[in-house]
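Structure first, then comments.
Note that one protein chain of the assembly has been removed; the remaining protein chains are unaltered in position.
This part shows subunit A:
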Amino acid sequence: DIDDVGHKYYLELELEDVLDKDRTVSCTAEVLYHLGSKTSAPDVQLTVQGELRSTEEADKEFYNRIRSLEKELVAENIPDSHGNVPPELEPIHLLAWVASGYVIWQNSTENTKFHLAQVKHVKQVKRNDEDLQFDFVLLLHEMVSQEVLPWEVTLLWHPQRGARVPQS
């Protein structure tokens, strides 16, 4: 407890790479939930101890594949009702996870627990610069209220520059 400021949490985390289960990386984080403020996201400081696996090859391949599409990519219901994700859409699924991470961070309090339930819809938007742009409609499941809520979020991604959510 920090008087007049909020609640600060010190976390020791172990990250597991879902694509390489034997690989774990430790990190530490400090999370500050501001007192009373329902509209401001918690402050997060993260330190990664160790290295994340390089995905340069796969990133480049995905980037080139999407850039060379004639029609903009559109997809729905990832995973589908049976939990299936077509292999060519798996990178989109992973980018949706990143986007959901941003939305969850912006909307979390000490009394919420969000997970990405499904990518309801994704539409690629071609850009004049080198970023890939994906407009998502994500379904987020909140554990305490049990609500599944749709959220629109745009994600920009570039193999070297990484992912970001543009501020509108």
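As a convention for this text, contacts are C-beta pairs under 8 Å (C-beta built on N, C-alpha and C of every residue); 3 or more make two chains touch, one makes a residue touch a chain; residues count from 1.
Operating definition for what follows: contacts and distances are computed from a predicted model.
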Query raised in the report: Given the options "Proteasome subunit alpha type", "thioredoxin-disulfide reductase (NADPH)", "Ubiquinone biosynthesis protein" or "Carboxypeptidase A1", which would UniProt use as the protein name of the unshown chain?
Result: "Carboxypeptidase A1"
Query - Chain not shown: contacting residue from A:L15, A:I66 or A:V137 - result: A:V137
Query raised in the report: Just one of A:T47, A:S68, A:Q146 or A:Q160 touches the chain that is missing; which is it?
Result: A:Q146
Query raised in the report: Residues on subunit A that touch the omitted chain in the whole complex?
Result: 18, 76, 79-84, 115-118, 120-121, 137, 139, 141, 143-148, 150
